[in-house]
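In this view, the complex is presented without one of its protein chains, the others remaining in place.
Order of writing sets the labels: A and B. Residues in every chain begin at 1.
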Amino acid sequence: MIGDTSILFQIAGIGIIVAMIHTILKQMGKEEYAQFVSLVGFIIVLLFVLNSISDLFQEIRSVFFYKG
Amino acid sequence: MSMEIFEVVSIGVIASVLVLLLKDKQPAIAYLLIVLTVLYFFLFVIQYVKEVLQLVVFLGEKANIHSAYIQTILQIIGISYVAEIGANIVKDAGLDSIAVKIELIGKVFILILAIPIFKSLIETIINIFPIT
Partner (left out) sequence: MKWFGALLIVFTLTWLGYEWSKKLEQRPQLIRVLKSSLQILEAEIVYSQASIMEACHNISQQIPSPVSGFFRQVAQQLKHEPISLYDIWDKETDRFCHSVFLSSEEKEIMKQFGRTLGQHDIVQQQKYIQLALTHLDRKLKEAEDMNYRYGKMVKSLGLLAGLFLAILLL
């Protein structure tokens, strides 16, 4: 009934890998690249979330605010 | 209905485990994960809310209530629903003060939407008991 939940795991995977890349880059003294990678990961996840928010709002609009 | 609760619970548990995993390394992504889970839950429950609302609309039509009133009621419920979602998500980020403001604005909007109904109610009462 509930939609596709694999996106949760996908985002968790992205988060874990971004964290690992961040750690490795930080250990090698490339702070600025580490920060950049974190930002890119965050933006990608944010895109997923925005998509989901737009879905939800569309649904709400069709249920509550229809003009009929 | 009784099977879906298992899904909701299991998704909640899985999401919280994943959030715990990410929390100390990437708090921003962990927070987005929480947001996504909340959105999923609301998207899930809106299907059932829809059925209830259809019942309300059906009853209203049966009782010959003007469709504008039904629509206003629906909009009020919608505003409270959206405000609730927003307030919940913001509260998850630990920003209770913003959540309170969102709820406040939702209440104000509900009040504004209720004004026409209230007005017609007053008019009806005045028609029944005319005050010279």
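Convention: a contact is a pair of C-beta atoms (placed from the backbone, for glycine too) under 8 Å apart; a residue touches a chain by one contact, two chains touch by 3 or more.
Note that the structure is predicted; figures quoted are calculated from it, not measured.
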**OP:** Specify the shown partners of the omitted chain in the complete complex.
**Re:** A
**OP:** Over the whole complex, note the residues of subunit A touching the chain we left out.
**Re:** 10, 13-14, 17-18, 20-21, 24-25, 27-29, 44
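Assume only the chains that are shown with their structure count from here on.
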Original post:
Inside the complex, what are the residues of subunit A that reach subunit B?
Top reply: 1-3, 5, 7-9, 11-12, 14-16, 18-19, 22-23, 38, 41-42, 45-46, 48-49, 52-53, 55-57, 59-60, 63-65, 68
Subject >> subunit B residues within the subunit A interface of the complex >> reply: 4, 7-8, 11, 14-15, 18, 21-22, 25-26, 28-30, 32-33, 35-37, 39-40, 42-44, 46-47, 49-50, 53, 67, 71, 74-75, 77-79, 81-82, 85
